[in-house]
Structures are given as C-alpha cells and as structure tokens.
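Would you mind keeping the following structure in view while I ask a few things?
Left out: one protein chain. Kept in place: all the others.
Let's look at chain A:
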C-alpha cells in the first residue's frame, strides 16, 4: 500500500508565490551541483591511490626525502608512467581542492560581492597552477642549456 502525497497547493498556480530561487525545477544551473558532488567522491577515491603512491615512493623508499633533488625529479619524469601519474594527480587534486574551497566560500561569505571576489581569486589561482604544472611536466628538460652552456646540476648525455 502506498500513500500519495498531494502536491503543495502553493505550487499549483504560477502566480509567482514561490520565489524563483526556491523553485526546484528548471534552474539555469542544471545539475552542476550534483555533478560536482559526484566528482568529489570519484576523484577522492582516485586521489587516495595517487597520493598514497606519491608519498610512499618519494618519502618512504630508499633514502626518503633526503634523496629528493633535481636528479630525483629528472629520473622520475624520464618515465611517461610518472609523468601521467603526476599529471592526473595535479588535475584531480586541484579540481577537488578548488571545488572544496568553493563550497567553503559559499558557506561562509554572505555578501554576493564577497563571494564573487573570493571565487574569482580562487579560479584564477587554480587556472595558473594547473597550466603551470602541466607545462612543467611536459616541457621538463633534464639538461637545460643557456647560451650553449649546460646549466650546472643538469643530466646531460655524455
């Protein structure tokens, strides 16, 4: 047996008695918030694997953090496996973190203008970091040369 709950009478006419922001259908935002909610969960699971792997390989194996220098990074990015690992980590972590901070801004910034400002700063920082990080991963040069002279500390073919 199932009971039918009648629609609220206040919604039956379209006389505008419900303020537009409280209507649950036909919003201009579409289902963006649902996609964002789902993205947090899916990217979260992937990030647990990527970041735990990152921490294990960089901090717990061999000499740990003491081994990290230019040569360590050059060694990792000589392998496309680690390039794509780091690329996936960069994009997923930045988008996951940006969406989290967006939620926090929406929760605590009460004025519309404050929210807009904070989100403009947030999205700008996100864009800069994602573009910069992506370029660094794919334009990395283990043997940088300036004016025909290899920079000290590089890994140049003999």
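In this text, a contact is a pair of C-beta atoms (placed from the backbone, for glycine too) under 8 Å apart; a residue touches a chain by one contact, two chains touch by 3 or more; residues count from 1.
The rule is simple: contacts and distances are computed from a predicted model.
*Asks:* Would you kindly match the missing chain to its UniProt protein name, picking from "GLPGLI family protein", "Succinate dehydrogenase, cytochrome b556 subunit", "Carbohydrate ABC transporter membrane protein 2, CUT1 family" or "Peptide/nickel transport system permease protein"?
*Replies:* The chain we cannot see is recorded in UniProt as "Succinate dehydrogenase, cytochrome b556 subunit".
*Asks:* Which chain A residues would touch the chain omitted from the figure, given the whole complex?
*Replies:* So the residues of chain A touching the unseen chain are 41, 44-45, 47-48, 51-52, 55, 59-60, 63-66, 68-70, 73-74, 90, 93-94, 97-98, 100-101, 104, 110, 125, 129, 132-133, 135-136, 139-141, 144, 151-154.
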